[in-house]
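A single protein chain has been omitted from the complex, and every remaining protein chain is retained in its original position.
Just so it is clear, A, B and C label the chains in written order, and each chain counts residues from 1 on its own.
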Amino acid sequence: MQRVGFIGLGIMGQGMVSSLIRNGYSVRVWNRSREKARALFRELPFAESPRALAEQSDVVISCVADPAAVERVVFAEDGVLAAARPGFAYVECSTVSPGLVRRIAQAFEARGAQALEAPVTGSKLGAQNGSLLFMTGGDPALHSALEPLLRSMGTRAIHCGESGQGALMKLVGNSLISFMLEGLCEGLTVARKGGLPIATVLEVIQAAGFASPYFAFKGAAIEARDFDTHFSIDLLVKDQSLMLAEAAEQRTPLPGLAAIREVFQAARAQGLGAADISAVVQVVERAAGL
Amino acid sequence: MQRVGFIGLGIMGQGMVSSLIRNGYSVRVWNRSREKARALFRELPFAESPRALAEQSDVVISCVADPAAVERVVFAEDGVLAAARPGFAYVECSTVSPGLVRRIAQAFEARGAQALEAPVTGSKLGAQNGSLLFMTGGDPALHSALEPLLRSMGTRAIHCGESGQGALMKLVGNSLISFMLEGLCEGLTVARKGGLPIATVLEVIQAAGFASPYFAFKGAAIEARDFDTHFSIDLLVKDQSLMLAEAAEQRTPLPGLAAIREVFQAARAQGLGAADISAVVQVVERAAGL
Amino acid sequence: MQRVGFIGLGIMGQGMVSSLIRNGYSVRVWNRSREKARALFRELPFAESPRALAEQSDVVISCVADPAAVERVVFAEDGVLAAARPGFAYVECSTVSPGLVRRIAQAFEARGAQALEAPVTGSKLGAQNGSLLFMTGGDPALHSALEPLLRSMGTRAIHCGESGQGALMKLVGNSLISFMLEGLCEGLTVARKGGLPIATVLEVIQAAGFASPYFAFKGAAIEARDFDTHFSIDLLVKDQSLMLAEAAEQRTPLPGLAAIREVFQAARAQGLGAADISAVVQVVERAAGL
Partner (left out) sequence: MQRVGFIGLGIMGQGMVSSLIRNGYSVRVWNRSREKARALFRELPFAESPRALAEQSDVVISCVADPAAVERVVFAEDGVLAAARPGFAYVECSTVSPGLVRRIAQAFEARGAQALEAPVTGSKLGAQNGSLLFMTGGDPALHSALEPLLRSMGTRAIHCGESGQGALMKLVGNSLISFMLEGLCEGLTVARKGGLPIATVLEVIQAAGFASPYFAFKGAAIEARDFDTHFSIDLLVKDQSLMLAEAAEQRTPLPGLAAIREVFQAARAQGLGAADISAVVQVVERAAGL
């Protein structure tokens, strides 16, 4: 069985590593903070660096916070790339720009190794119970070879095309989430001011043709005022900004997302950056004088 | 059994009348254009006016295009109100402002009759196969009394509160549809420019936590470039404008919906007003130079 | 010399009446609140109603707050229209929709009288010192005949075309003000957070090709945090809404104004409706966490 290395023990990474262990993989980890890794997974071997981890693994999966962290993990002197070799595979699960994904893929190929991007959706719960969805980009054969590994952490891995297409799909998905959440929050605020109970609104939505598990999930959080972080506003704004940058490069105007990004930006300005994305309802409410 | 009158034989009304007949109700109709009524339902008795229809019915259901049409149907000299009397019930299924709903309810009550608002969601298909969802507002006892009638045309009738709350719920719902559709169209346009197949995008969405039958329905229409009208852009913009007006009265800023309304407005300007709301994708594509 | 009647003693009306008196006109007034009229202009004759005022005047000028007030002043049983007769002229200085202006003009013409719309720009100071600018619509001969009267209250009266064109011009102008003010406030907030003094920003703006007395005026108010009302947020939002409604009827998308209107709407929600439009800077600042 493959020796698996895992980089990044944030909200998502923790669940993913647990899933790997549950499925019998032997996992070695690296994390920016060694203390955090210790506290979470005392029993797992901890590598000295991403490079060392790669040397001791057949495949390294990375799931870190932002493009800067990915750059460090891959391209630093002690990064994964330095240990790339024929037969080695790197799996990038972080959400980054399609351009960075392509640059990573080329760098690994230049050293005879391979890289598959596999950005992920499903938030904290999906990571914990192994029901994530992976959107992969890269060589279809590599996708097939790694699918069992990915399926040990999630229910599906959909191959989206060449390197960069997975990232693009992820950005499209998180953009859609942004629309759904902003729409829900604007609607709930109008309802609240108009005396219409939030429970009624959620009941109707779930009975209608535009129902979605997502509205049930986030609607319940808003109803309970429980903004425990499954997916942080800081991270979603990062993805919204990547989507807008990708669209700008393509010259595709995104009037809806542009407006919505500024609302989430206001959430960050108002101290809600680390809260769950459902906390954006507070920005809509404050603007409305509630 | 109640004698049922029905006003308005547009896309929704046609299906609703068919459902009533299928369920054994004897229905009398009135429509602005008598010829259209003849062509659709040759066998049904046609009343000379809304007033005449009300005189010959125990309950009159109205489902017309806009607030002006509702004003005419109810308040004109030969309108339904003129025949209101104890025991008579008026059911308003059109989407209008909460304020107009309250005015109608008060007018009927002033004459000893009753009015229930029951705006509807489900579009053409829901009307045809009797799977509509009604959001009612008004006296709970009247809701209960009329529920069997409503259930003959739809799968559910959810009581949202007093008069006006049904309209508010309807506006919240159509606002949500607007966000979902604009988000889908912006995403599909970025995907298309980036070489990501629409089928892949739709597959991923439906596998993700933010899946919705609505994305499957409208996504398939966009993929097939089939903009046959289930719900027209003109009508959705009307509802978006009602929502913005309601929010303005409440002093609730709606930055997302305001941005989205202008995109749909552009669709009307570009000759797509009568097309299905999914045709808004063409506005996003054109703006992007496609 | 003409007998002049004046309706509406708000911020603008007060200054305009003072200008008329200063220029030797004998003025009779009507105001919704008689007490307020007494307090402001004890010496002026007060008419019992708009109709009575019109009966005692050759020309009646109206400058009231919103379309509902205009409807009352003109069309009520005791409104100005009831006293319309050949030789009588009505001058509408309020900002209303082009459609309402046209309806008023037709109503007066139907009675052999004439109406000129003359919406006004210049705010409180312009009204006080007689430096207003009138944008007229209607018969050019009537414009010429009334120009001396208008010039007694302002520096210029520009004929914009037929009835409704003055209102349209006014809406375009107040839309432009909205853009300038929102742009100034967003810029000043970024500058403030970045440590760039507001005085420097204003100095640069006034030295640049995009300088405007308006930036100097509103910039100084913001610098001094002096939000004394020259033009209230409530009134500007009314005009922004009229512009958006006019554009909707024309099917002209206004993505910029739509976004900006929601910011001013937030100001109203946050209790700033009666403050000067420059107070919108506080909404931008609060959203940014200041």
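In this text, a contact is a pair of C-beta atoms (placed from the backbone, for glycine too) under 8 Å apart; a residue touches a chain by one contact, two chains touch by 3 or more.
None of the values given here were measured: they were computed from a predicted structure.
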Of C:3, C:103 or C:251, the one touching the omitted chain in the full complex: C:251
Which of C:105, C:160 or C:221 contacts the chain that the document leaves out: C:160
Contact residue for the chain not shown (choose from A:40, A:82 or A:269): A:269
Chain not shown: contacting residue from A:118, A:202, A:259 or A:288: A:259
Chain B residues that touch the omitted chain in the full complex: 255, 259, 266, 269-271, 283, 286-289
Interface with the unshown chain - residue positions in chain C: 98, 121-123, 126, 133, 135, 155-156, 158, 160-161, 164-165, 168-169, 171-173, 175-180, 182-184, 186-191, 193-197, 200-201, 203-205, 207-214, 217, 243, 246-247, 250-260, 262-263, 284, 287-289
Missing-chain contacts mapped onto chain A: 237, 241, 247-248, 251-255, 258-259, 261-263, 265-266, 268-269, 273
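Note that only the chains that are shown with their structure count from here on.
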Centre-most chain [mean C-alpha coordinates]: B
Length of the line joining the C-alpha centres of chain A and chain B, rounded to whole Å: 37
Inter-centroid spacing, chain C versus chain A (mean Cα positions, whole Å): 52
Overlap residues in chain B, where contacts from two or more other chains coincide: 247, 251-255, 258-259, 262-263
